[in-house]
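For reference, the structure discussed in these notes is given below.
Here the complex is missing a single protein chain, while all its other protein chains stay put.
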Amino acid sequence: MIPLSWYLIFAACLFCVGLYGVMARKNAIAILMGVELMLNAVNVNLLAFWRYLWFTKVDGQVFVAIVLVAAAAEAVVGLALIISAYRRRNTVAAEEMDMLKG
Amino acid sequence: MTIQNLIWLIPLPPLLAFGIIVLFTNRWKSVSHSVALAGAGLSWLAGMVVFFRAVGVENLAENPLGSAIDWLPTGDTWLQIGVVIDPVSAVTLFFVAWTILMIFVYSIGYHNFGQPAGDHDHPGMPPHGATIREKKGGMHQVMSIEPMYSRFFALISLFAFAMYLLVVSDNLLALYIGWEIMGFCSYMLIGFWYGKISARNAAVKAFLTTRIGDVFMLLGLVGLYSATGSLNYRAALMNTELMEKLATTSSGVLGLSVAGLLGILIFIGVVGKSAQFPLHVWLPDAMEGPTPVSAMIHAATMVSAGVYLAIRVFPLVSAGWDGHALTPAMTVMAFIGSFTALFAATIALAQNDIKRVLAYSTISQLGYMIAALGVGSFVAATFHLVTHAFFKALLFLGSGSVIHGMEHGVLHTHDKVDPQDMFNMGGLKDKMPFTFWTFLIGGFALSGFPLITAGFWSKDEILSGSFNGGQILVFATLALSALLTAFYTMRQISLTFLGQPRTKAAEHASENKPVMTAPLVVLAVFAVSAGWVGIPKGFPLLGGLIPNWFHEFVGSMLHLEHEAEHGSVIPLLTSLVVALGGLLLGWLVYRNIPAGAKDPMEKLGILYKVFKYKYGIDELYQDVFIRPAVWISEVFSYKIVDKLILDGIIEGIGKAALGFGSALRKYFDLPVINKGLTDGSSMAVRKSGEAIRPVQSGRVQDYMLVAVALVVITGLVGYYLFGRGGM
Partner (left out) sequence: MSGLQIAFLLIGAITLFAAVITVSSRKIMHAALWLILALGAVAAVFATLEAGFFAAIQIAIYVGAIAILIIFAVMLTRRAMEDSGPQLNSTWPAALVISAGVLTGLVILLSSWGGFETRSMALPPTGENIAALGTALVDMNGYVVPFEVASLLLIAALVGAIFVASEPKGK
């Protein structure tokens, strides 16, 4: 019914919105939100491929599960880092964390 | 040891003495003079042994004692060096050995051995006297010992070595070696008191003047070697066929034969060494040296070496002489010899310094000998050489004794007069008897006092040789100079010894120690007796009583076909008249000159001035030769060529290099290399680094931006290049 292409394009769009959010937002938490969007787009993509091509196997599902777990862990750690950085520097703007500036 | 080996050893002891004194015993005066005396004594002993052996040899001229060794390889042959004792060298050896030994002994006393060191004596200046405090208080001055005592003995030992070497050698090259060493020693000894500028100048003058003669002599030697292939006396000079050949070959120079040209060239060396006109100017100035040096140089050794050489090359000079017309070389010799004899005698008339008179008289007597050779009187010249050595050495040592006594008087009375000026002396015959009598004997010998002095016999030989040979002009010149010789000799003796003391110093002069007077006595004995071996056969009364041994001995050297016969009595009468007349005249004029009086010679007016002024020759040489030479070296060579041009070029190059280097630095190195390349590259790197720096903003989002952009671009590029036809 629904061609695979729709899901793929949908996932691509979602991914690019997330990419834009990562690259263009000042607030570090907003960047993290963009990252979550990207990961979700990946998940959609993976599940679409599983459903349409490899339905009989569970490999796609396992992959999605692991991505999910990784996304969760990463969000947790990221937020912890943001809070720690906020405590030190009193800012959450990603721009202002440029101690590695050359 | 064989007699040949002994001959080789004759020159050696003084050389060893020189080495020992210079290296080891310089500090100990008595050891030095003992070493020197031992050297001279050993050579004397060896010389006597050789001499007496040589006179016993039958026909020594044909079979001389001697030996030779190969020395320098010259292609297929060897240049040999050796010793030879033939009649000429035997008699020369005799008088050289005696005079050298006497001078050495005399020098010990002359340089005041045993006296205290002077108050303010420096090495390089003559000693000035020491002050001795007497036990009762008060001081008086005495003569002080020469500070450079050992150096003196070292140098005269070297001098003795050179003379012995010259005498015993058998070829002209070894003779030349001894000749040059003597030239060096005379330089060192004339300038012995090097602190005095007059002594230094005199030494340089002596050396350079003799050097001029030596250059021509060397040319002659080289020419002789190339013409004959040898410098050996027997092989080259005594070889009559060879000499004939040289006499007939033309040399192309001034129309002379080869023999004539070579003879004149070598003769010029003699002119330099024996102080003949025009190279005589060094000898009077050489009186700056101590008196033993004057005796040695001007009587015993050096000037005699010149005449010895002339005697040796007589075969060359007289090659082609047929007994009547003199060869061109002989004419030159006769002219220069007789001219010099007269010339020097006139100058001696007007000299006041006791040593100067003797210096000019030496020049004059050497002129006699050269003139004798020039007219062909070979034997007479040799005879006069021997007798002259004895009485001239005696006279010089005697004058030294006089000066020594006068210096003692000067120190004693603090009367600061020149102890060498005869017009400050007088009446010394009572104060210094030994000196007086020996000096008188020597002076009479010089003047040719008849019969009892050696000088008479030898001078008579020369005069008769020139007369009988037909050279009347030479005869007249020599006779006139004999008159003048007698006159100035008596002038000297009268002023010095006779009359009353003219100064306080002369009053207090005293006789010297035996170490100084004994040599005088020994030489006086020879001055009297040396003539008796040469009494000619044709002499009235005495002739024939004692055989004319000298004539036989030395005359055998040449095959004397041309020796003139003793015919007329005119030469004999002439020599008697001039000798006795001159002595009488001198005594009459000078016996009673009071203190402060003028010299009676001044009555000659302008002539006196010319004589006293030595004819202005020194000044002429100064203006004509010395000043231009000094100008060339100081102004032209040094200032202009060296400093201005050469240094200018070098400095110019230096400046140019410097300028080039600076320009290179300023216009190329700094802007291009430094700024452009090195600074520029570092600047470029820095600027580019700074330009790229903002890339590292530290902001993560910017990094991500760039990364994703690049992915996009890569993807596009890759897609279009590779993936067009489907994935």
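Should a chain be cited, it is by its letter among A and B, assigned in written order, with residues numbered from 1 in that chain.
By definition in this document, contacts are C-beta pairs under 8 Å (C-beta built on N, C-alpha and C of every residue); 3 or more make two chains touch, one makes a residue touch a chain.
Everything quoted here is computed from the prediction, not taken from an experiment.
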Subject >> Residue numbers in chain A that touch the chain omitted from display >> reply: 1-10, 12-21, 23-27, 29-30, 32-34, 36-37, 40, 43-44, 47-48, 50-53, 55-56, 58-59, 61-62, 64-66, 68-77, 79-84, 86-87, 90-95
**OP:** Mind listing the chain B residues that contact the chain we can't see here?
**Re:** 699, 701-702, 705, 708-709, 711-712, 715-716, 719, 723, 726-727
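Just so we're on the same page, only the chains that are shown with their structure count from here on.
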**OP:** State, to the nearest whole Å, the distance from the C-alpha centre of chain A to the C-alpha centre of chain B.
**Re:** 122
**OP:** Could you please specify the touching residues of chain A with respect to chain B in the complex?
**Re:** 19, 22-25, 31, 94-95, 97-102
Subject >> Footprint of chain A on chain B - complex, ascending >> reply: 693, 695-701, 704-705, 708
